[in-house]
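Encoded as structure tokens, the structure appears first; notes follow it.
Heads up, one of the protein chains got dropped from this complex, but the rest are sitting where they should.
As written, the chains take the letters A, B and C, and residue 1 is the first residue of each chain.
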Amino acid sequence: MLMTAADYRESLRRLAPRVFVNGQRVACVADEPLLAPGIAGVGVTYDFAHIPAHAALMTARQGAAGATVNRMLHIDETPTDLLRKLEAVRLVCQESGCAQRYLAHDALNAIHEATRLADDETGSAYHQRFAAYLEHVQAEDLALGIAMTDAKGDRSKRPGAQANPDVYLHIKERRADGIVIRGAKAIVTGAPYMHELLVMPCRTHLPADAACAVCCAVPVDAPGITMIAKPAGRPGEAAAKFSAKYGQSVAVVLFDDVFVPHERVFLAGETEAGGHLTTGYATHHRHSCIGARAGFGDLLIGAGALMIEANGLDPDRHGHIRDSMVELIKIVEGFYACGVAASVYGTPGAAGTFTPDAVFANVGKLLLSTQIYDMHRLAHEVSGGLVVALPGPDEDHNPETAASLAAVLAGRADIPAARRMELARLMEDLTASHQAGWYSVISLHGGGSPEAMKREIWRNYPIADRRAVVEHLLDRGVLDEGRRLSRQPGRCCASGCEMPAPLPAIAE
Amino acid sequence: MLMTAADYRESLRRLAPRVFVNGQRVACVADEPLLAPGIAGVGVTYDFAHIPAHAALMTARQGAAGATVNRMLHIDETPTDLLRKLEAVRLVCQESGCAQRYLAHDALNAIHEATRLADDETGSAYHQRFAAYLEHVQAEDLALGIAMTDAKGDRSKRPGAQANPDVYLHIKERRADGIVIRGAKAIVTGAPYMHELLVMPCRTHLPADAACAVCCAVPVDAPGITMIAKPAGRPGEAAAKFSAKYGQSVAVVLFDDVFVPHERVFLAGETEAGGHLTTGYATHHRHSCIGARAGFGDLLIGAGALMIEANGLDPDRHGHIRDSMVELIKIVEGFYACGVAASVYGTPGAAGTFTPDAVFANVGKLLLSTQIYDMHRLAHEVSGGLVVALPGPDEDHNPETAASLAAVLAGRADIPAARRMELARLMEDLTASHQAGWYSVISLHGGGSPEAMKREIWRNYPIADRRAVVEHLLDRGVLDEGRRLSRQPGRCCASGCEMPAPLPAIAE
Amino acid sequence: MLMTAADYRESLRRLAPRVFVNGQRVACVADEPLLAPGIAGVGVTYDFAHIPAHAALMTARQGAAGATVNRMLHIDETPTDLLRKLEAVRLVCQESGCAQRYLAHDALNAIHEATRLADDETGSAYHQRFAAYLEHVQAEDLALGIAMTDAKGDRSKRPGAQANPDVYLHIKERRADGIVIRGAKAIVTGAPYMHELLVMPCRTHLPADAACAVCCAVPVDAPGITMIAKPAGRPGEAAAKFSAKYGQSVAVVLFDDVFVPHERVFLAGETEAGGHLTTGYATHHRHSCIGARAGFGDLLIGAGALMIEANGLDPDRHGHIRDSMVELIKIVEGFYACGVAASVYGTPGAAGTFTPDAVFANVGKLLLSTQIYDMHRLAHEVSGGLVVALPGPDEDHNPETAASLAAVLAGRADIPAARRMELARLMEDLTASHQAGWYSVISLHGGGSPEAMKREIWRNYPIADRRAVVEHLLDRGVLDEGRRLSRQPGRCCASGCEMPAPLPAIAE
Partner (left out) sequence: MLMTAADYRESLRRLAPRVFVNGQRVACVADEPLLAPGIAGVGVTYDFAHIPAHAALMTARQGAAGATVNRMLHIDETPTDLLRKLEAVRLVCQESGCAQRYLAHDALNAIHEATRLADDETGSAYHQRFAAYLEHVQAEDLALGIAMTDAKGDRSKRPGAQANPDVYLHIKERRADGIVIRGAKAIVTGAPYMHELLVMPCRTHLPADAACAVCCAVPVDAPGITMIAKPAGRPGEAAAKFSAKYGQSVAVVLFDDVFVPHERVFLAGETEAGGHLTTGYATHHRHSCIGARAGFGDLLIGAGALMIEANGLDPDRHGHIRDSMVELIKIVEGFYACGVAASVYGTPGAAGTFTPDAVFANVGKLLLSTQIYDMHRLAHEVSGGLVVALPGPDEDHNPETAASLAAVLAGRADIPAARRMELARLMEDLTASHQAGWYSVISLHGGGSPEAMKREIWRNYPIADRRAVVEHLLDRGVLDEGRRLSRQPGRCCASGCEMPAPLPAIAE
């Protein structure tokens, strides 16, 4: 059952999470104005699945004869799936800035694989259990929040050495029917308006910290859960041309002895599989982030083009304006290309899940995480100073100033002053508001810091192959019969097994 | 008479400008909460002049036997003056982020020189007239707003070709006793809480647009002036650790047939001198901006160091954190060095005013204008994600959440959670709020766009000397007796004329 | 018939081009030591086609039932072809630095399409004629040089306005049986050791310059052709660990009234089709360059890893060394990803040739063209100063110094000093020799300057779609039924036509 955005919003009424925003308890999440832009953002992923032109991207069939599910809840079975997910994320984020729901995809795929690894190592039966949960999630078309980043406390100390053990979420008690978890997750995107939370470890834990290697699913209104959330976007602000409509809430989520029955527990102390889970999630998520920020980049490119026009300029005649636009495009398509390559070179795991190539996914995320700042700069370069000079929207209806302002702030004669002002406010909203600041930081640190990505690139790079190329050159001096390109596609078995699925097959 | 910040605020009561903020008419500027951070920011330049340790930087003697005046109103007579002004601006901006008042310095110096040029060219007597005005300004220790950037309309058209002539401020009428000016200036920093406005042209105009080449001084409450201003900083916001205290208002200023008596008119149609005025102002202002943004950089460096510590990290042990800090320092001190060099190589004009070296001043401003975005990035890199994850200050007093939040959001054990949260909010305020966005855009476009600076660098660079070096190498093959280093100091005559004033002589 | 490198070298004896190198006439190209590294470089493309492990990349079947041809001479029929060609280029350039022969691929594909366009526009029969030529080239497994870049003379003037008309190659005379061409092509890669030259226009010409819009094939020893070539690599230099073995010659080629029979003429005055030819070639070639420079990057990465080890350092313990290696990887895989994406989003032309996506291809080439300098820097960062401090190889056999030098220049104890010195020389050869300089400049300007790529990105970018995203957001406020992602795959016709070929299917 694929819900619409309206269905989704209504479905939230069936839950009663304990949520605070700006110091006030939220009576009804579905009706809370401070959260409305976030709900709208998630809603895009529901509604787009019903638009025929987007169906090939926004939905997918799970398995050869499986159900049609939302792309955001689909387990990737081919490189093509990875590419379509990437494009789907770009599509929804063009509309909503950040659609939030792709985090569910990233977590589901990682758990799908990590539970298999845990079972293989320890003889557990997590994978089967998770398969049932997955079916439930897909069938109900749920929105899932990812509770991963622990509060961490003193960053130079491991979990067990913290003054307050609750800075890492951990298993406090193991019962016959399930486990009790306790602690804080510091930044959970969209938490208040999700149906359930997926709890996951945020790093590979040492055996001594095995209690932190826990993965499970809990409803948002499970007893003991408290969410302290920020407003989503800039609700109610007239100047917020974009983020009054779409936004993202983030919440600190406190787990005060929350009971989780066994059928919702997917890891409970398996540190090695937990490490794989963290890494797997990170790889999927960095891949998704690439699509998301490309969608955001599309908004900047479009807004820049319109602003240039409203100012009376023409990139074909003003080389430095064109140069900045091309630089902006170069950044956006440059990191997006890494997402495409990560899809093409994706590889299947033990459970059959296709995971993006880790080097390309991390390179792409690293590029976007640092270049989001350049994207803001370039958007400002092409837009001019009106972005911050323009008085606020309260002046628009001030009878003593509105007409005069409109008269002097017009740009090109055939474009109304009001349009130019609207564009300037949109640009400010996207690049110079606190929402823009949020985009910067979340791009930089969301899904891991730049340093984390650098280490992951180094860990995954086929450096031995590169050394072999040079050693071959220096030592053997003959053509190598066996040397292979390590970043090449095709890892099928020797005996002519089937090829990866056809790639860009989208029927319009 | 050097006023204090309190004197200055009181003095604003003697004026009654027509100001709107957020759609409302401001009854009393001195008491308006939405403008208070701006007044506090300017106030720093007044109070620091009374602090003995800062006196050598913050005050200066005008002429050998002249009065002691605020550095922000001083005409530079030596390279040392330029250097001290640069340092004074850094000092006040370390405190206030942007002290705003150095714009007055930049304009006064430029007018001082441009009026001499106009007189030399046309036989006018502007310079004498301006000298009297300068004495008045210095004696009264005034705050002056710079009304320079025209609204510009369609940017591809010159003033005379605009649909609405008022998009450029121009002389509408010449009377026996003065002139009548009309039009709009689009972005005037601090306008509402200034004593007077200095009207200046924003480009070199063609003779056909001579009516726009006007420079004059008007009180902020002159009949016909309306200011539509934005709030200064983030007044009243509990999360705004910095910008609730200090901020800057910018205003669109409408001149609806404002009369200016001759004694306050310093240019009225002299397009060539007007061009020199624009360029001269730009050079001084870019030099000042270097000091200002270095002061802002100091805040980021300090806040970053404190945030790292609160997170439990140590740059001496975590190389990537140190690397980001060093990168931040490299940027700040790198562009500041250009300000120092522009001071050392400053040159005197026809009226004796020392102007910073144009190449160094423009290179420094160009570096800061694009690297402000990198500064934000680096500040985020060292601070971590708490900057945007932290719930708002309303939670701090929520009895249902405050204690739990504090418990899980603490970092290093010996630093209170409240301190860490305060630092995170400060960092958000400086780098991820709409105030941070304002700093970005104003750094990029304030004092001219990057393209304007590039053209100015090219126009001023001693390219002929560089060619000569190479031609000499290729053609003559002998050592050159006469070739000189064009970026070297010392342009005094051969016969042992006096040296430029001693440089770094500051008595504590 | 797929030749081996030895076959290829022998085949050159059947031609007698007029070639000068270093001021001397070359008696026999196949035996000329100064050209040997170039012949070896091209030879790699022949030999690798015979290595079973590389066959899937290095060969291709032309058409469903066509002959198996060298990948470097293959017309791309699917996105998969584009991807395999990209990988094939990377593979051969890992071995040879720059295999040169992919230029033939780029030209053949572009002519294949441009002749169809010309025929469609003018009713000519070039395409059929070219098809016959293509079959000949593939059957003979020829090496083809691309004579494209005109000498250009005064760059501010068009061809017809030049003092010397020969600075652009042009049709001097049209005869019954063919045409006579005259002029100079300024930089033809590998010219002396090619079998034939493909003459092509280097820009879209105005109708007045139609005589320059000429495309044809000529044997290298056609009467009237003179080649003034540079040595390939660093032949005979003991220190040239890499480029004594592999290199590239470039030549100025003078056409002194060269007759070309009709069957070898593929354009003769069609300026519009000529423009398409130039653009099509540029797009293919930039795509190929991405693969080529990635192969070169692999050499740097491998050499860097070995050098670090020989110095006794370990990237896992020395963070700044790892950081530089990751940065190098980020650059190489970052631009390579653009090549992958350009393949995936490649589109078929009128003649069925698949052309890489122009935006991704140009972004990738733009990235590599400027970042090749950073690649050198990073290689130097990880290698240390020995790269330039090491005395030349003549010392290695100097009985008075060799032993002492070896004793003091050893690094890690278990790696012989001779190995460390060999690696330092290899690194110098790749990054600090005149060969390295050649790689820089050819990366920057080969296939068009950065400015050319920027203009092409702008010209091809779906800016209207990006504007539509924003206009939709501002104006309609409802979800868009029809909006499509313009960088998405799948451009098949409405009626369920066939999908692009499966992508990463390479049998080992």
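Note that in this section contacts are C-beta pairs under 8 Å (C-beta built on N, C-alpha and C of every residue); 3 or more make two chains touch, one makes a residue touch a chain.
Only a predicted model underlies this, so the values are computations on that prediction, with no experimental measurement involved.
Enquirer: For the full complex, can you list every visible chain touched by the one that's not shown?
Expert: A, B, C
Enquirer: Decide which residue listed in C:H50, C:R129 or C:H320 touches the omitted chain of the complex.
Expert: Only one listed residue reaches the unshown chain, and that is C:H320.
Enquirer: Consider the whole complex, including the chain that is not shown, and state which of C:I51, C:L405 or C:L474 touches that chain.
Expert: In the full complex, the listed residue that touches the missing chain is C:L405.
Enquirer: Among C:T45, C:N311, C:S343 or C:N362, exactly one should touch the missing chain; which is it?
Expert: Candidates C:T45, C:N311, C:S343 or C:N362; residue touching the omitted chain: C:N311.
Enquirer: Write down which of B:I171, B:L313 or B:V359 is the residue touching the left-out chain.
Expert: If we include the chain that is not displayed, B:V359 is the one touching it.
Enquirer: Who touches the missing chain here, B:G38, B:P79 or B:G145?
Expert: B:P79
Enquirer: Of C:Q62, C:S440 or C:N460, which residue touches the hidden chain?
Expert: Only one listed residue reaches the unshown chain, and that is C:S440.
Enquirer: Going by the touch rule given at the top, which residues of chain C touch the chain that is not shown?
Expert: Output for chain C: 20, 22-25, 149, 151, 153-157, 163-164, 166-167, 183-184, 186-187, 226, 228-230, 250-252, 254, 256, 311-314, 317, 320, 370, 373-374, 376-377, 380-381, 384-389, 391-392, 394-395, 397-398, 400-401, 404-405, 407-413, 428, 431-434, 436-438, 440-442, 444-446, 449-451, 454.
Enquirer: Touching the absent chain: which residues on chain A qualify?
Expert: 319-320, 323
Enquirer: Tell me where the left-out chain touches chain B, residue by residue.
Expert: Against the left-out chain, chain B lists 44, 47-48, 51-53, 56-57, 79, 83, 87, 90-91, 94-95, 241-242, 245, 298-299, 301-303, 305-306, 315, 322-323, 325-326, 329-330, 333-334, 336-338, 340-342, 344-345, 359-360, 363-364, 366-367, 422-423, 426, 454-455, 457-458, 461, 463, 465-471, 473-474, 477, 479-485, 487-490, 492-494, 496, 499-508.
The criterion applied here is as follows: only the chains that are shown with their structure count from here on.
Enquirer: Same or different, please, for the chain A to chain B contact, judged on whether over half of the interface numbers appear on both copies.
Expert: same
Enquirer: Distance from the CA centroid of chain B to that of chain C, rounded to the nearest Å?
Expert: Averaging C-alpha atoms per chain gives centres 50 Å apart.
Enquirer: Averaging only over C-alpha atoms, locate the centres of chain A and chain B and give their separation in whole Å.
Expert: Each chain reduced to its C-alpha mean, chain A and chain B end up 40 Å apart.
Enquirer: By the touch rule stated above, which residues of chain C touch at least two different other chains?
Expert: Residues 323.
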